[in-house]
Each structure stands twice: as C-alpha cells, then as structure tokens.
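Only one protein chain is missing; all other protein chains are in place.
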Amino acid sequence: MNSVLFLIVIPLLGAFLALFGKKANRIVAILITAFTEIFSIMIYLSDKLPVSVAIGGWQAPYGINFVLTPLSVGFIVLINLAAIISLFIIRGEKEYQFYSTYLVLLAAANGIVLTGDIFNFYIFSELTTFAITALIAYPRNRRSTGAAIKYLILASTASSFLLIGIGVVYKTLGTLNIADIASKIDLLNPLTLELIIVLILTGIFVELELFPFNMWVPKAYFAGTASVNVMLHGMLGTAGAYIIARILLTMFAVNGSGMLVNANIANAIIVIAMLTIFVSEIAAFNEKKLKKVLAFSSMGQMGLIIFGFMIGNEQALTGAFYMVVANFLAKIILFVLTGEFIAMTGSDNWEDMKGIGRKHPVAGVSFVIGSLSLMGVPFFAGFWGKLAVIQGAMSGNSFMITGIVIILITAVVEGVYFLKISHTFFLKKEDEKEFNAKARIHSIVIAAALAVIVLAIGVHPGLIENNVNRATNEILNSTSNYVDVVFPGRY
Amino acid sequence: MKNDKSLLLNILAIAFLAVLAYFIYSVATSNDIGIKVTDNNVVENRVAYRYLNKNVLDENSKYEWGGKAEDSAANVVTSIVADYRLFDTSLEVIVLFITVMGFGLVIPKENIKIKESTELLYHWTPLLMTYMLLVGGYMFINGHISPGGGFPAGAIMSTAILVGVLAGKQTVSHTTLKKIEAIAGTLIFSIATLGFFLKGSFFINFLEGGNVGDLFSAGLIPILYTLVAFKVAAELSGIYFEFYEGGEEHDNV
Amino acid sequence: MTMSNIFLISSTSLIFIGLFGVLTRKNIVKILLSLNIIETGINLLLVAFGYKEGGKVPILTSSDSINHLGNMVDPVPQALVLTSIVIGLGTTAFALGLTIRYYKTHGTLNIEANDEEEVTAHE
Partner (left out) sequence: MNIMLMLLVVPLITAFLTMAILKHQKTVWTIFLAVSGYLSYALFTMYGKWDLSWSIELGFKMFGKNVVLSLINSPLGWFFAFFASLTTLLIAMFSIAYNDEKHDSKTAPIWLLLIFSNIGIFFAKDWLMFFIMWEAMSTTAYFIIAHGKEISAKAAKFYLSISLIGTSTLLLGIILVSRLSQTFDIGVSIDSLVKLFSTNYSAALLYIGLFITTFLIKSAIFPFYMWPSKAYAESPDDFTPFLSTVMSKYGVYGLILFILPILAKSDLPMFGKISQPAYMLAVLGAITSVLATILAIFQTDMKKLFAYSSVANVGYIVMGLATMSVVGIQGALFHSVNHMIFKTAIFLSLAAVIYRTGERDMHKLGGLVYKMPLTFLVYLLAIISAAGIPPLSGFTSKWLIVQALMAQKMLFVVVAMIFASTGAFMYLLRCLASVFLGQLPDKYKDIKEAPLLMAIPMTILMLLTLAIGVIPGIITKPIDAVLTGMGYNVEPSSWTTVHTALAKSDLNLTYLFYVFMVACVISLIMYLISGKQEKIDQIDNYTAGENPLEWDTTPDRFNFAYGFYQPFKQMFNPMLDLISFERWMSSFGRIVERASSALSLLYTRSEGAILMLYIGIAILIIGGMM
C-alpha cells in the first residue's frame, strides 16, 4: 500500500510541470485528478484496508505515516470527485498559476486526510490555506484581493495557535503521531489537556467555517469563481468534516469511544455548532447574493455536521456521515449551477435570475433538488442525516435538546429562503432580452447526475449504508480501528 | 488610518489576553495528576531519544563515531529534517513554491526602474556574489555535518542574486529561474518516487549511508539539500524579479 | 528563575504582543508585522520546549559526544522550527504581495476597507 503516496506525489509533480504547460494545463490537471480519483476508488474497494503506511521506511511514531482506513479513503474519494468536477466547470481560467495552485491544493487535501502525523497535518493545512488564498485571489479584483488577504491573516493567526498546540503536545507527550497521542492522552494533566484542545481546535475551526471563527467564509465564496467555490466546499469542507472525526473523535477521544475527552469542551463545541447553525441560517435569510446565500448555508451545514459528531452516539454519527455525503453532493449541484446562472445573467443577485428555470428546466429542477436535500426534505439524501442526528441528540444532555429546537427553528428559515430562491428561477423573465451567455451542457449534466444520486440516496438510503456504517464503527471503536492499525499489538 | 487606535478594541484585546493569561497561569499551576506542560523534559520518553541514538529501525543497535548507522548524518537535526521527517521538508518546499507563485500572481505588474548603481558597487559585486555563492554552496554540501542546510543555503544564494540585481547585473533570467525551480522540484519528488521503485517506499534514503561524520555520508541528504538549496534560491530570487519585471497585466483581471 | 522559564515567559510575551497587535491595528502592514512577532514568539517557544538545562547542541562532533546523547537538547523542536520559519516566510511574502495588490485595488491599507464597493461580476 505504499503506492498511496502517488496521491500526493503525482499532483505535486504536475504542479511543477504546469509552469511550462500552456494550453495543455487543463487537460493535464483533469488527467491527474482522474488518476487520483480512480486510484483512490481502487484503494477503497481493495480488501487491504485498514493499513498504516510508513513513509521513508521509518515506522511510526518515528517517521511520518499515512493511515488508510475506510473512513479516510472514503473521504479521499469524495474530495477527488469534487476536484474533478471543479475542473470541468472552469470558465476562462487560463494561467498556469491557477492549475499549479489547484494541483497543490489537491495534494494537500489528500494529504490532510491521509496523514497520521499531527505536524504533517499542520503543514498540509498550511498548504491548503495558501492554495485557497491564491485561488481566491486569482481574479485579482477588489473583491477577491480583499477576501484573500483577510482570509490569509485570519488563517495564519489561527494556525499559529495550532502550531503552539502541537508544540505543547510534543513537550508533554514527546510524540507527534496522532495514534500515539490518542493512546497516551489519558496521561495528561486535565488542564494541560484543555490547553492543548483549545489551541488545536482554534487552529482547525477556522477552516471548519464555524461561527465565530468564520468571518472569511462569505467573502471567500463570493470572491471565488464557480470552480473555486466547488473546491472550497467540496475539497476543503469535506476534508474539514474528516478533521473533526479524526482530531476530535479519535485523537482526543476517551478510550477510543468517539466521545471527546473533555465533556465541558464538548458542550462548548455544541454551543458553537448551535450558534453557527443559527447565525448562518438567519444571515442567509435576507441575503440577495446567491453565492453568499450558499456560503451561509455551507456554514450552517457544517454546524449541523459537527453537532452530529459531538453527540457521540451511533445514531448521531451515522446521521452526521449521511449529512456529509448529502451536503457534499447537494452543495456541489448548487455551486455548479450558480456559476452557470451568474454567467448567464451577469448578476450575483438571485432576484435577477428569473426565467432560467423556464429556459433550462433540467438545471432549474436540479437546483430545487439540491436545495430540498439541504433542507432535509424526505426523498432527498439530506433527510436521513437530519433525522438520525435529531434522533441521536434526543438521548443527549440539555445542550443537545436545545440544539434540536434550534435546528428545527432554523429549518423553517432555511426552507423559506431556499424555496424562495428556487421558485424565482421559474418566474417569467421581465424583459425579453436574451441571456448574456449560454449555459454549458456539461455543467447541467453534472448537476443533473448529482441530483439523481441525491434522489437515489434519499429514496433508498441503503445505497451507502455499508460505507456509512464502516465509518461510524471506525469512530466508535477508534482504538481497535485506528490505534491498533498504526501500532499493532499495543493493546 | 484615522481610527488606528480604538479604545474599545484595546480594551477587548487586553481582556482577551487577560483571559488567556489566566488560563495559562492556571494550567501552569495546576495540581492535578498527569503530565503537565511545565514538567521538565525526560528525553528518554520521547521520539527524539531514538533519533539521537539512531536506532529507530532496531532498538538494540548502537553506532559509533565514524561507523555505520541507519542514518549517518552527524547533525541530528538534519537527520530529522532530511531523513526521518523528509516528507515534511519536501512539503515545506511546496509551501515556499506556492507562496512565491501566489506572490507572483497577485503582485501588480509595473515597470519599476532600478536606479543606476555606483561604479564601486557595479564592479565589486561579482566578487561579493562569488563569495556568497561559495558560502551557500558550502552550507548545503555540509548540511548533514554542521549547522546549515538547504534552506539557509538557498536564502544566501538568493541574496547573492539580489545583490546582482541591485547592482544592475542581469546574472540570470527569470525564465531560467523558473526552469531551475521546476527541475529541482521535479527531481526532489522523482527521487522520492524512485525510492518506491527501488526499495518499496517513498521518500526513502536508498543510497548507501557512509560513515557518521564523513563528508560523503548520510546517503541522499546532501543531494536533496542541494536540490532544495537551488529551488529555494530560485524561488526567492523570483520574488525580486517579480518586482522589477514589467509586463502586461494578466488578461483576466 | 531558570533559563527555561525565562525563555517560556519571553516567548509567551512575544506571542501576546503579536496577538494584541493583530487585533488592534488597522493597517495591514502592521498586522503582518504583528503576525511576524507571533511567528518569532512561537519559534522561540518551540525551541524552549526542547530546552534542557546545560544541554548540548545535537550535533555529533566527536566520538565523545555519542556517549552523552542524554545531555543533548531535544532536536525535534528545532526541526519543527525550521519548517515553521519557512512557513512564516511564505505567509509574509504572500501576504505582502497581496497587500501591494490591495493598495492598488482599494487605495488604502486599512483592513476595514469595503471589498464590494465596485460591484462587478467577474464571471
């Protein structure tokens, strides 16, 4: 399984070669991404999982290792899928910097999921930060420059906390390996442990788009082009969901049971998740810029996912993983279509997008399907996640019950704005002018295909049941499924 | 910058720092059981101890000065950076690569004329440059024995080129730098991949190690450091060229 | 007060100063300077974490040094700092490049400048 490093090395080699590619860059990027996607699917389907890969021949915890479990490879498959979609919807990005940066982002997103070393994780997360900053800044206008520098400052400040946290971990436990830390976490002094958790969480919450760490999100989504939006959501966001599962629920888990080791912090995170859901859905309600609406909704979904993860029982975890998949698919549909719609109307404002659904009914219906899935309406993938998370939260403490009420209240707000927007596409166009640009068939096909998947999972949740159950099981028994994989025979 | 000093923000900042400070204080003075952050280091419990003893592969192995070891770099920091955790280091290269590329992407392209340098500077620069390049070269070649290594070496070499730029000497062209950068980067990762085909593992030090303390020891480390040094030098020099190279704004502004 | 504590306190102070500056300054360049101060503080902190009273440099200079490996300071934080320095350099370079662009597009270095005044759909 050492060949898994190709997932990192090939994109990076591509990034160097892109300096010289002129017109071929896009094709090369697509080929590389197709390779990583197929390769990761092959790993996922092979029966060699779970396995720990020592890089450079040095065994963990002394060398850096990659841990391939059903969970991590499953996320890799999703991330690469988003990556390949983002390449297909590129519109007019020609310069080599774009492709080079994209390939670095691809490698970093893969690495952030696969790595089993916390410092290596820090480097990968810094790499994603820089890559995302460069991609946001790519249009180089007022909007994107402002968004990029503000994101960079915020992310750097936060990641310095992460670095301090890593330093403290090394100082106290003398190791940097995630599995090693997980198995030694009980030895720590409670307050020192809290210090470590606070420092590391600060570092990762910024990328997780959680309130109040997420001031950059709407700006970044608004400034980025459609393909960058898909990357931000599909690659960074999905990797973020994995990070919670790995860092919070494996590294800081009590006896590998998927419960955060410090119950007070767990409650604080639930409060933060609730705040995120509430703030983002309320903020999206009156927002006129479609991309910002989707950005707010992304934050809200992330809050919901983290809420599910923090509850910690099997039901809620299953729900959270369903939510990850559903949010991943549905939001990509919306971002792909939003890019097309903005290009067609030349306006960011959804109120100007009347008549698109009448002109392109397939696109309009796909958008409706995506938004219904995000709302958690039955027959769409999001429903099962939401149902299971709420069901799981019922058996929790009072924080979690409050969380349910907040989820249900915001569901109303979310439903109103999403359906309001969806319906706008089906209104009659006021002026008889033609649209500025034509919708591209392949974008609509991608959106429609994803919509069909969303529908299929919604009607028959058993389609991904096995995968989700594997993931849930891995989190719930992380000692045998993660630590034992890295250090066979330690327990 | 009218409102550069906002009282409210200052108060909030101090309040936050006070919370943080109190938190750190209570962490430091906590009396609960368990390992505390303020405890003294016990090096034997750490991964570092195995690095120092160079017995990661075989716990009972011992090595001697001038003898063979699993990693024969005399500088233990180097052996960590460029061997045990080589993967991190190669990613560092990518960090530099992407930030410099991002810099080149966002920097406005304007024609900035450099002031004519004085005669003295113009003529003495080559001497200075040669000296600096020599120091840089020494550093990356000896990175595994003494303090130094690819990154500082690259920085010194790029300073040499900067001096050249300031003196008005066009030593290398921007395209050449780009090529060096790409070739060095490709080579680093090709060597990493070569390890997979030779020994079945990426980023493996597959060359015969040599003896601890020798110049020709530590296997791939000097080679990798050389590549890193060239890449860093090319990238950092690229930054200076981005400033002074005029040209068209990119077409999709 | 031991050397170790002096290192820890001074590095924490540096970090605090940086954190204060990042929040209270409006000028992007000043914010970046504050970030660099944090950066330096962290590097010092990491090295201090590996510090040992009377420790030696972790470089094997002679056959004698192999017998005193236990006296050496922890080399891992130093390796980490090496990486952290490079990342800090990258951040600074990239952010300064963005700042130059920011000045061109916004006409100011104030971080509070509105990003959306010239609303142009670029897609």
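Letters are used for the chains, namely A, B and C, taken in the order the chains are written, and counting of residues starts over at 1 for each.
As a working rule, a residue touches a chain if its C-beta (ideal position, glycine included) is under 8 Å from a C-beta of that chain, and two chains touch if they have at least 3 such contacts.
Just so it is clear, the model here is predicted, and its values are computed rather than measured.
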Let's see if you follow the contact definition: name the visible chains touching the chain that is missing. A, B, C
Touching the absent chain in the whole complex: find that residue among A:S3, A:N267, A:N397 or A:T479. A:N267
Absent-chain contact - pick from A:T202, A:S366 or A:S478: A:T202
Of A:E37, A:E93, A:D117 or A:E287, the residue touching the omitted chain is A:E287
Where chain B meets the left-out chain, the residues are 9, 12-13, 16, 19-20, 23, 26
Chain A residues that touch the omitted chain in the full complex: 150, 153-154, 157-158, 161, 194, 197-198, 201-202, 205-206, 210-213, 215-219, 262, 264-265, 267-269, 271-272, 279, 282-287, 292, 296, 315, 318, 358, 361, 365, 368, 372, 377-379, 383-384, 387-388, 390-391, 394-395, 404-405, 408-409, 411-413, 415-416, 419-420, 423-424, 426-428, 460-463, 465, 469
Would you write out the residues of chain C that touch the absent chain, in ascending order? 19, 22-23, 26, 111-112, 114-116
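Just so we're on the same page, only the chains that are shown with their structure count from here on.
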Can the chain contact pattern be summarised as a line, a ring, a star, a complete graph, or none of these (other)? complete
Please compute the C-alpha centroid of chain B, do the same for chain C, then give the distance between them in whole Å. 14
From the C-alpha centre of chain A to that of chain B, how far is it in Å? 30
Return the residues of chain B touching two or more other chains; collapse runs of consecutive numbers into ranges. 24, 41, 46-48, 51, 85, 88, 92, 95, 98-99, 102, 104-106, 252
Where chain A touches two or more other chains simultaneously, the residues are 119, 123, 126, 130, 133-134, 137, 139-141, 145, 148, 168, 170-171, 176
Residue ranges of chain C touching chain B (in the complex, touch as defined): 4, 12, 16, 19-20, 23-27, 49-52, 57-63, 65-66, 69-70, 72, 74-76, 78-79, 82-83, 85-87, 89-91, 93-94, 96-98, 100-101, 104, 109-110, 112, 122
In the complex, chain B residues that touch chain C: 1, 3-6, 9-10, 12-14, 16-17, 20-21, 24, 40-41, 43-44, 46-49, 51-53, 63-66, 74-77, 80-81, 85, 88-89, 92, 95-96, 98-100, 102-108, 145-147, 149, 151, 212-213, 239, 242, 252
Give every residue of chain A touching chain B within the complex, in rising order. 2-3, 5-6, 9, 12-13, 15-17, 19-20, 54-59, 61-64, 92-95, 97, 100-101, 104, 107, 111, 119-120, 123-124, 126-127, 130-131, 133-134, 137-141, 145, 148, 168, 170-177, 187-195, 198
